[in-house]
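All protein chains but one are shown at their positions in the complex.
Lettered A and B in written order, each chain numbered from 1.
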Amino acid sequence: MADTKDLEARIKALEQKVAMTEDIEAIKRLKHKYFRCLDSKLWDELAECFTEDATTSYTDGKYSFRGVEAIIGFLKKSLGPDTVVSMHQGHQPEIDITSEKTAKGIWTSEAGLIITDRNVSTREVNFYYDEYVKIGGQWKIKHTGYRRLFDEAWDRGETKSLRLIANMFAPRKD
Amino acid sequence: MADTKDLEARIKALEQKVAMTEDIEAIKRLKHKYFRCLDSKLWDELAECFTEDATTSYTDGKYSFRGVEAIIGFLKKSLGPDTVVSMHQGHQPEIDITSEKTAKGIWTSEAGLIITDRNVSTREVNFYYDEYVKIGGQWKIKHTGYRRLFDEAWDRGETKSLRLIANMFAPRKD
Partner (left out) sequence: MADTKDLEARIKALEQKVAMTEDIEAIKRLKHKYFRCLDSKLWDELAECFTEDATTSYTDGKYSFRGVEAIIGFLKKSLGPDTVVSMHQGHQPEIDITSEKTAKGIWTSEAGLIITDRNVSTREVNFYYDEYVKIGGQWKIKHTGYRRLFDEAWDRGETKSLRLIANMFAPRKD
């Protein structure tokens, strides 16, 4: 016959493992929301992803900001115009839950811009090094930054046949 | 000494959380199978991913179908020929289990075609909005559709050096 004290210890161990699994999924989802809102130009939803005092070191530290307002201000200025179609996709998460309310994550990404008024395309692959904290039951980005694997740009006009068929931010013709 | 009624409540809470985690993984895997079968032209396996009465609104609703037969018919016609090499990769799932047998999911994708007989390439990035249901213990796609972030096409012949080295659907030379 199983002892209830022993059963309780096993339940407690399970509760800790399940909480860790849920935290890892919540952090992946936070990052997925971050990239989706970034490319959808949903600035208010994007701001929800960060802590108030969040910091960034984008582009090997070239774009370092402190505070969610400064970060959103920078992103909105860089990626906000309808002439900038941005794609940012995060892959290959390696998430470490470091305590009940803190975590670290490494990701790789593939990203690129189509800048329609200058007819330029860019493409880059980066490694992100993030820190997360849990505030009021919600995981938030406390720090995000990336090292570039590579970054390239070219003039779309060189490929005469290249047509942009659809673009979510194109002026509507109706 | 722990009370067995209390322990049972904790076990029940764990069972619900574990079921949700398993459902999320099963839905991710369903979508992964969908994209793999699509690009591998495995139409029977692809059909297994859908409910009988599934609906689509591909390409901002331009390609809307009802019923698995109509959907597979469309996909087979569009992507079936050996002259169409298709790549569809789904990323960044945000899955919500909305009840024991229903769920919603948002994904982003990167996709592209190489149409070998016309020597054309396409590339597009989309946001998917899916609905899933669990039937007989298996998650299925009840609705899938996407809004395009962008979509572009070009003539591969413009890049004189471009060589297609391997292609799973190329005619075999033996």
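Convention: a contact is a pair of C-beta atoms (placed from the backbone, for glycine too) under 8 Å apart; a residue touches a chain by one contact, two chains touch by 3 or more.
Please read all numbers here as calculations on a predicted model, not as lab measurements.
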item	value
Full-complex contact with the absent chain, from A:Q92, A:Q138 or A:S161	A:Q92
Among A:R66, A:K101 or A:R147, residue touching the chain not depicted	A:R147
Touching residues (missing chain, whole complex) on chain B	4-5, 7-8, 11, 14-15, 18, 21-22, 25, 29, 31-33, 35-36, 39-40, 85, 87, 89-91, 110, 114, 159-168
Chain A residues touching the omitted chain (full complex)	1-4, 7, 10-11, 14, 17-18, 21, 24, 60, 91-94, 106, 108, 110, 124-125, 127, 147-155, 158-159
